[in-house]
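In what follows, a single structure is set out as C-alpha cells and then discussed.
With one protein chain removed, the remaining protein chains of the complex are shown where they sit.
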Amino acid sequence: MVQKTSNILKILTKTTCGLFLLLWLNVGFAQVENTVASKITKTVLAPYQTKEKPKRKLLNLDEAKVSTKLNPLTYLAAGLMYTYQNVLSEQISANCTYEISCSEMTKRSIEKHGLIKGTLIGLHQLTNCSASIRKDRCEHVISPDNKIINHIE
Amino acid sequence: MRLVIIIINTVLLCIESCYAQQNFEKDLLDFESSIFQTSDNWKKNELLVQKIQFLAKADSIDLKLQAEIERVDPNYLSDSLRQIFTWNAMLVSFFNKEISLTVYYIESFEKLENEPSTGFLALKYLTYLEYDTTTAFQLKKELISKDTIFYRLNCINEIKAYEIRHKKIKQYAAFVPGVGLMLNGNVGKGFISLSLNTATVFAIDYLIKGNLIINSIGWGTNLLGKFYIGNFRLTQKEITKKENGQKNKLANSCELTIDKIFRKYPIEFL
Partner (left out) sequence: MNKFIYIVILLTFLDVSNVDAQIDIQFISHLSKQELQREHLTYLQSFKESDSISFHFAKYYLQYPDDSLFFQYFQEATTHFQSDTSTLNLASIHFVNSPKSKFWFESCLKKTVVIPGISKQLVIVKNSIDYPNEFDFNLLPEKLQVDFQKYQKISAKKPIVALSLSAVIPGLGKLYIGSKKSFGLTLLSMTVLGLQSYESYRSKGISHPLTIINLGFFTTYYAVNLLGSYRETKLKKKEIKTQYLINATSYYHYKYRPSLY
C-alpha cells in the first residue's frame, strides 16, 4: 500500500513539474510566434483578408411562448423569413433605413412576442422604411452611418 | 515531501498567470509614479520613452499607447533616446494604421539616422504604398537593387490592382437581368433574377392589357423597379465579392512572402 502511494506520488510530482515546464515553454513559444514580422504582415494584409458574412439564421424559438411554438403558422413565417432574408432580400438589394433591418426586426419580434404581435411590429417598421422618415426622428437616434437606431422591445 | 512539492507546483501553476498580469500592471504604475514625481523635463521624457518601450515589448499596442506617444516632447530627449522614441513611435503608429503619423515618424527617423536599415526601407515602402505611390515606386527600385527578394513585394501590388474585368458583365446585366450574374458564376442567383424580372414584366403586361392602369403603375414601380435595380446592384455586389475572394487568396500567399522578408531583415521595438 505504502509502495503504491509512493509510486502515485512520484508520477504526480513528475506530472506537475512537467506541466510547470510546459507553461514556461508555452510562454516562450507564444513570444516567438508573435514577432514584429508577423505583425507587419497582418497589418499590411488585414484589409484584404476579409471574411464572408454568415448566412442569416432561421427563427430561434427556444425562448418563445408555448403558444408560439405550437402555432404551425409560426413555422410558415419562419420559412418565409428565411427565404426572404437569404434569397429575395439580395434580389431587391434591400437597403434598410434601420440598424436592425425590417426582416430581422420581424424575426426577432416573433421570437419575443409571438406571431401576430411580432409580425405587426415588423410590418410597422417596414411601412416606415423610407429615407425621408429620418427627418421625423430626433438626432440621437440617427447613427453615424445615417441609419435609425432601433431596439427590440 | 513529494506531496508538498505537488501542492506548491500546482499552486504556482495557478497563480503564475494571474500574478504575471498583476506585476505588469504594477510596473506600469511604477513608471507613471516616477514620471509624475520627477520635475525634470529631461528625466520625465526619458521615463515616458521607457514606458512606451515597456508597453510595446509587452505587445500592448493600441490607441492608448498612441496617446502615451503624444505625451512625449522630443525636445527633451537626448539624440540616442530620440532615435529610440522615433523608431518605436513609427512602429506603433504603423500597427495602429495611423498612416500620416507613421510617415511623420519615418521622416523624423531619417533625419536622425544617416544609414537606415534595409528593414526600415521595406517598412517605409509598405507605408508609402498607402500614402504616396510615386515615392513607393522609387523605394521599391532601391530595395530591389539591394536584394532581389524585394521583387516578391509585387504580390501586394497584385492584390491592390486585382480587378475583375466587369464592364461587359454590367452591360449584360443592364440589358438582360440575371445574365450578368450568370456570367459572373452565380448561375442560381442569375436564374432567380431573370425569373423574377420576367414574371414581373408578364404580370404588368397582363395588367395593362386588362386596362388596370393604376395597378400596373403601382405594381410596376414597386416590383419591377426593385427587381431590375436590385439585379444591377446584386451583380455589382457579387463582382466585388468575387474580387474580395480572389484578393483574399492572393493575400494568403503574400503573407509568407512578407513574413520571409521581415525575418531576413528583422525589425524590432528598440
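Note that the chains are named A and B in the order they appear, and that numbering of residues resets to 1 at the start of each chain.
Keep in mind that, in the parts below, a residue touches a chain if its C-beta (ideal position, glycine included) is under 8 Å from a C-beta of that chain, and two chains touch if they have at least 3 such contacts.
Predicted, not measured: the structure shown is a model, and the values here were computed from it.
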item: Residue, one of B:Ile99, B:Leu112 or B:Leu212, that touches the chain absent here; value: B:Leu212
item: Among A:Leu58, A:Ala94 or A:Val141, the residue in touch with the chain that has been omitted; value: A:Val141
item: Full-complex contact with the absent chain, from B:Phe36, B:Tyr151 or B:Phe202; value: B:Phe36
item: Interface with the undisplayed chain - residues on subunit B; value: 1, 4-5, 8, 11-12, 15-16, 19, 22, 25-26, 28-29, 32-33, 36, 67, 71, 207, 210-215, 218-219
item: Hidden partner chain, residues of subunit A it touches; value: 120-121, 123-124, 127-128, 130, 132-133, 135-141
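In this section, only the chains that are shown with their structure count from here on.
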item: Residue ranges of subunit A in contact with subunit B within the complex; value: 6, 9-10, 12-13, 16-17, 19-20, 23, 34-41, 43-45, 48-50, 52, 87, 90-94
item: Complex contacts: residues of subunit B adjacent to subunit A; value: 2-3, 5-6, 9-10, 12-13, 16, 59, 61, 91, 94-95, 97, 123, 126, 156, 159, 189, 192-193, 196, 226-227, 229-231, 233-234, 237, 241, 244-245, 247-248, 250-252, 254-255, 258-259, 262-263, 266-269
